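A single protein chain has been omitted from the complex, and every remaining protein chain is retained in its original position.
Entry: subunit A
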């Protein structure tokens, strides 16, 4: 992996740029919420660079605004960010077994929906330097965007914010659709997930759950069902350590 450190880093930065730009726009609106809760620009920067979570931060900021107990903010953060626990488990299976603790501690710092999305689209074992490159592009967008939202409020035209807000979803599609094209089970699961997620957002009772909680329930139920009905044939992840441009274009591996 030594020779490919720089290459992995560069690829990570390339894939991290659109994420950072998308974050800038989304964090801007988070900043407006934070300002209303009484946070200053530095506190907004701090909360975002330390948490890197959209729903989790929104929820946390509402707790701060309510001047609630410290225990409450811990529980709210745990619940709204619990999906990262699943993502971290999934990501652990994409790491080289001998990867050092230091790398694991650093890579775990910024597991977000988007960075997780691009990481699992990498073929073979995940190159830590790919993650660092992407983090370097994504984290400033998120934290500076929050500060800007607090300072500048509503300067971006709403239409621009509206357009930018789908950038992150576009990236999700680019991660899940190519494997769905190759693998019928994944294709059915994606369609089923869309349908179930829509149903959960309109049905009585479940629609009152938070987005994060619905995501966890649906992910666990649908993935467990698929694992029971369509177990993935046992095979070792391709131990590829050559991170090349062409690999990046191939999308998700079936390791």
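Please note the rule applied: a contact is a pair of C-beta atoms (placed from the backbone, for glycine too) under 8 Å apart; a residue touches a chain by one contact, two chains touch by 3 or more; residues count from 1.
Note that contacts and distances are computed from a predicted model.
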| item | value |
| --- | --- |
| Among "AzlD domain-containing protein", "2-oxoacid:ferredoxin oxidoreductase subunit beta", "Sarcosine oxidase subunit delta" or "Carboxypeptidase regulatory-like domain-containing protein", the UniProt name of the subunit that does not appear here | "AzlD domain-containing protein" |
| Residue, one of A:6, A:85, A:151 or A:203, that touches the chain absent here | A:85 |
| Touching the absent chain when the full complex is considered, from A:13, A:27 or A:189 | A:189 |
| Contact footprint on subunit A, counting only the chain that is left out | 14-15, 17-18, 22, 38-39, 43, 46-47, 50-53, 56-57, 60, 63-64, 67-70, 73-74, 77-78, 81-93, 95, 97, 101, 104-105, 107-111, 113, 116-118, 120-121, 158-160, 162-181, 186, 189-190, 193-194, 196-198, 201, 211, 214-215, 218-219, 222-224, 226-228, 230-232, 234, 236-237, 248-249 |
